[in-house]
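Shown here: the complex without one of its protein chains, the others still in place.
Then we have subunit A:
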């Protein structure tokens, strides 16, 4: 997923899923993140919508984030098999004003883990987003509950966000990207190690041949 490292500059392309029940604000989140705009009236997503966000992460790293905004209705989930392929991370969104969408988010997480994983077999990093926080606030009890849920269900963290008021949108995405980059580094290292082992084995077998 990473580009050439000319003069120490690396460009990465990551595919990030934006998933969750219908009407929790996935498309609004993406529009806020990518275009910094909020629309009161958005069409329902049928199938999947694509957006791209380019982030200059630091002086020698650029990240191109391909956001896959996936239709939320349960009926449309038959297609997820195709959408989930080769993704590097996920933003799992629920609507704080509608408690049942949190259960929905957990189902989405479960489905995600059953369909994609990292090369080392671990789940891909996923952040839980408690969206529409401008309409209600998380009380302390809920916060500790969410904390616990994240640990149990394997989310790397959670944020309360508002696409409408632009709260924590960038922060949540940044947090996810950081983890994706870490995973990426680890897998590159692992690959290098594997390659060295292979080389050693090869050289051994070569030497026995001769």
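One rule holds in what follows: a residue touches a chain if its C-beta (ideal position, glycine included) is under 8 Å from a C-beta of that chain, and two chains touch if they have at least 3 such contacts; residues count from 1.
We adopt the following convention: contacts and distances are computed from a predicted model.
*Asks:* Report the protein name recorded by UniProt for the chain absent from the figure; options are "Geranylgeranyl transferase type-2 subunit beta", "Exosome complex component RRP45", "DNA-directed RNA polymerase II subunit RPB7" or "TBC1 domain family, member 10b".
*Replies:* UniProt protein name of the non-displayed chain: "TBC1 domain family, member 10b".
*Asks:* Of the listed residues A:41, A:56 or A:152, which contacts the missing chain in the full complex?
*Replies:* Result: among the candidates, A:41 touches the missing chain.
*Asks:* Pick from A:66, A:115 or A:166: which residue touches the chain that isn't shown?
*Replies:* The single option touching the absent chain is A:66.
*Asks:* For subunit A, which residues reach the chain that was dropped from this view?
*Replies:* 22-23, 41-44, 46-50, 52, 66, 71, 73, 75-76, 78-79, 82-83
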